[in-house]
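Missing here is one protein chain; the remaining ones are kept as they sit in the complex.
Chain lettering (A and B) follows the sequence in which the chains are written, and residue indices restart at 1 in each chain.
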Amino acid sequence: MGSLAFARELRRATSCGLPPWGVVRMMLELLIALCLVGAFAVFVLPDEYAPKAAFGISLVPLVLSLYMYLTFDGVGNALLGGDIAFESQYQWLTLGSYDVSWFMGLDGISMPLVVLATLLTTLAILASWTPIDMRQSQFYGLMLFMEASLIGVFGALDFLIWFVFWEAVLVPMYFLIGIWGGARRKYAAIKFFVYTNIASIVMFVGFFGLVFGLGDSISSLALPEIAQALRAGELGSLGAFGPEQLALLAFLAMFVGFAVKVPVVPFHTWLPDAHVEAPTPASVMLAGVLLKMGTYALLRYNFTMLPTIARDLAVPIAALGVLSILYGAMLALAQSDLKRIVAYSSVSSMGYVTLGLVAYTMYGTGGATFQMVSHGLISGLLFACVGVIYNTTHTRMVGDMSGLAEKMPVTAGSFIVGAFAYMGLPLMAGFAAEFFVFVGSFDAHFAYSTVLTALAMFGIVIVAGYLLWSMQRTLFGPFRSETDYDVTTASLHDVAPLLVLLVCIIALGTFPYDLAFERVLDATEPILDTTVAAVGGGS
Amino acid sequence: MAESLAFEFAPAIAVLPFVSFLVALLAGRYLPKKGAIAGMVATGGSLLLSAWTLFAVHTGHAYQQTLYTWVGGELVDFELTFGILLDPLSTLMLVIVSTIAFLVHMFSLGYMNDDGQTGLPRYYAELGLFTASMLGFVFADNLLMAFMFFELVGLCSYLLIGFWFREAGPPSAAKKAFLVTRFGDYFFLIGVVGVFATFGTSMFGGPGVDDSFVHVAEQALVGEASVNTFGFEPQTWFTILGLLVLGGVMGKSAQFPFHTWLPDAMEGPTPVSALIHAATMVAAGVYLVARMYGFYALSPTALAIIALVGGFTALFAATMAVVKREIKQVLAYSTISQYGYIMLALGGGGYVAGVFHLTTHAFFKALLFLGAGSVIIAMHHNENMWDMGGLKEKMPVTYYAFLSGSLALAGIVPFSGFWSKDEVLYETLVHGLGGSPILLAAYAMGLIAVFFTGFYTVRMVLLTFHGEPRSETAADPEPVRWNVKLPLAVLGVLAAVAGVINLVPVHAVVSAVPEILHDWLYHGPTGLNGEHYHELITNDAFAGYTSGELLGLGETGTLFASAGISLALAVAGSLLALVLYRGPDPAEHTDKLGALKPVLFNNYYQDEYQVWLAEGATVRVARLADRFDRGIIDGLVNFVSSLSLFSGDRLRRVQTGIVTNYAALLTLGLTLLLVAFGVMQGWFV
Partner (left out) sequence: MAVPVQYYLVFSTLVFCIGLFGVLTRRNALFFLMSVELMLNAANINLVAFSFYHGNLTGQVFSLFTMALAAAEVAIGIGIILVLYRNFADVDVTSATTLRW
């Protein structure tokens, strides 16, 4: 019995007993509400209780989301007429001729990302105990608020609701960077906020171009309805633009809007600044979950709603993906700040997602989605490691330290394993994801797919170059630290997140299909079927 | 019945060392000997199980079983699986690997534990993980699984080379080893992905596997199957795929130009060098070629390149070994050279010869490294041969074992290396004479390398063990215990007699003497046995090799002539070394090399250009990219923001802060608005 079948079995077994069906239906809302109430509670709590309270509170959504993951019974893609899990839809208001409803639900693409968000939030909160020493209650309150917004982004199926959550994520991150950040925190926070916000506006315009172009064929802003109408070819003309022009322009606008979030080269420059200045737990969240919002939205909007345009533009998009991989890796090679290295390598790794998405093959699209989860865990792990090192050495410059492996063996060990996971070592999540992407894109439908994939693979050599180099300099050799701080072994609550992530990465790399890939494929497979007839049934 | 039980237990061959890895990692510090016992028990168990499967394959038949479906199910285009393939080749290799792993664990007791090293649990954990990965690689039944364990083996190599991480050298060497092999693995990965894209499977074959990629490729060439060849001729595309996979092979087996990491890898503990960098991991590359030999046999181009690379590496590395001062450096270059021979054999159509040399080399090179380790213990970790001398009387067990290994390496009859090296050269020669000048060139290089091999081997033995002690430690060496001597003795015997498994020249005269290995490899499963490979090699649709004869001597005559030439050259090289370095106080003769001396000492400047490529060129490009990124791309972003800041700054000057001005502006605006309305409404007309 596959794990998905097992989940359905478990769901049937548990739903008749303990949790009433109605509550189970509202699970997502329950998650968000718990985070929001928790955020408020932590916000008003005295500083000394905030860290532990926030950790305790964040465990509840984590456990709940894991339960949801185990009992997940969605079938197919939520936007393309699949059977949505944890679905709830309530009419809210009417804007013009469009109904807006509170429409939430999960499928195999969003479910793993929700778990990723809850898991990384809990671990990031744990990783904040040591470094965050001022305004704790506000810090942890914002973290929980961000968790609520992130769950909302992955769970919302109505455009307006989704957009509210999408923008709401920016607010806590802005404050996390701006208040608890490093020396240039204001610059970084404003750059992050303004850059991504402008991108949101561009995306918003593009999307509403589509909505108005669809005219009377849709009656609500529910994403499934819009997606199915678009795939059924009901896009009309808008103003001077014919349907094809409109679709192209909307695609470009949304692509640029989401590409900033991913980030795709050349829209990436906010990322290193934000990462370097952000406190480490915020970096964990930023790299681990926030970047995935961009690729998630690309998949949900561009690649699901406008597949023909995506296929037409495959070569330039794939080229951008490859450019991100190689250029991002080269930039990482030139850095000497550990956080900048990991930040640029995130740019590089997210390039694999772009490449996989545009391939429109089973392994490509599924692998890209898998890479979102895998990169979330791996980059989270590396940032957390850098954070633990920074906690005790108070420097992140490669040249300022060496031989840390002797003083902090567990942290160093985690860093090494994390780095190898980043390099795509087999039996770890990174290899599985990258291999799926490569296999998927090698003979994809577009021209030069073979050459582009072969080029993209060279990323695994460069990534080995800069990670091995930085490990050799910082972890190995005779012990030396240029700062005056006493380098000591990290405490248990510092290394616990590292170990949890390690276990997740290895488990996901060894059992990718049973743990996640099956669910992912179930949801990505309908996207590939671009024939019009196959889509109509769901609406 | 018994064989099926052996096959049922076969996965435990790799699982046992993995368990010892976990034990050493989690509980090593609480154990006596810090995990060495667990490692020995595990590898010993692996050895027994491997021997059992070898026996089972001998009496029964080959076995293939998919154990775990990594990715599968109804939605998946093609499945990715883990499975085991037990056939003559893989079981033979399993026995070799587990034997040497077991002996190295035992040797480590003397080399590491008795030396009072710290970090032993880590050492034994990494050793266990390595053994598990290597064994997993050996019995992998598909290319993807092989690739995955290939990479894991590389990780363990990285960790073990960098075992002494507190010093500066080992971490750097570890990084280099991983990077260079990773560069090769890049091509390998493209090859794996390409194989999947072309055939939809990466199974090697075996009983019950009809659609292995090797078999489908063969059918595609004769027109019985069609596959997506990406716009190339099928044979061209298969050659490309084979060469891509060969990239990984050349990286791991340290073939030119990816050989540079191996000498540096000698920074690791000597038992590690024996296990990983002599007998097993380095063998993984050539083993892979043997494993998918049916695929390479389809392409004469790929085979020619393999042979050429092998022959050139054999000669190239042997010349560098001639001048080295450190005992482990000599062995490192000789390892590169010997793997060149194995490549030469495989490329030259000598599948059995390649596997034969792989087997004998594994034993005698592990022996030489362990012997060197024993010497290094005795010399208190001084590896310079010019500080040694006269150790023969002080450590007789080590000396005689080392001598056995050296004679095997030099190719002196009747030690094992003679038989295997002779067969390598013979196979290449006959196929070269059959009309392939490339093979003849490769053969010539391999033949010249025999001379150098004899020379540096004997030089090494003389400098280390003979003459007068040239330092105080050499005069009073540290004694070694049973745990060092026993592995040496076992391997010493093996190195001397392992040749009996394939006494080809003897068989040619007395046909009652069996060619055990030849028969063994020929009775493998359909499509995976030597006989089939021989058919492929000689088929014109594929490699199209033909056998020739030397000067009309006939088959047997050519065989003996070839053996005679190589033996003569080996003896000549040995005698030259004997003449030069004999006596109580031998002199360095390197000055006689003249202008060649710095070139050889600097390894033909291979490291220099590779370091320049990795550091000079790449880092410079990276810096340039960084400057471009910060200057142009981020500059553009900042320009947009400063543009808006600047224009905002100018515009805000309208706000004077004087209320009167605002009132005046308001009034003016209202008046202008009124006038405008008036004009538009035509009030003033």
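The criterion applied here is as follows: contacts are C-beta pairs under 8 Å (C-beta built on N, C-alpha and C of every residue); 3 or more make two chains touch, one makes a residue touch a chain.
Being a predicted model, the structure only gives us computed values, none of them experimental.
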| item | value |
| --- | --- |
| Partner chains on view for the chain not depicted | B |
| Sole contact to the chain not displayed, among B:32, B:437, B:552 or B:657 | B:657 |
| Hidden partner chain, residues of chain B it touches | 652, 655-660, 663-664, 667 |
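As a working rule, only the chains that are shown with their structure count from here on.
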| item | value |
| --- | --- |
| Centre-of-Cα separation between chain B and chain A, whole angstrom | 37 |
| Footprint of chain A on chain B - complex, ascending | 69-73, 75-77, 144, 147-149, 151-152, 155, 159, 162, 165-168, 170-172, 174-175, 178-179, 182-183, 186, 189-190, 193-194, 196-197, 228, 230, 614, 618-619, 621-623, 625-626, 629, 633-634, 637, 641 |
| Complex contact set, residues of chain A against chain B | 2, 191, 194-195, 265-266, 268-270, 327, 330-331, 333-335, 361-363, 403, 405-406, 416, 420, 423, 425-427, 431-432, 435-436, 438-439, 442-443, 450, 453-454, 457-458, 460-462, 464-465, 468-469, 471-472, 475-479, 512-513, 517-518, 521-522, 525 |
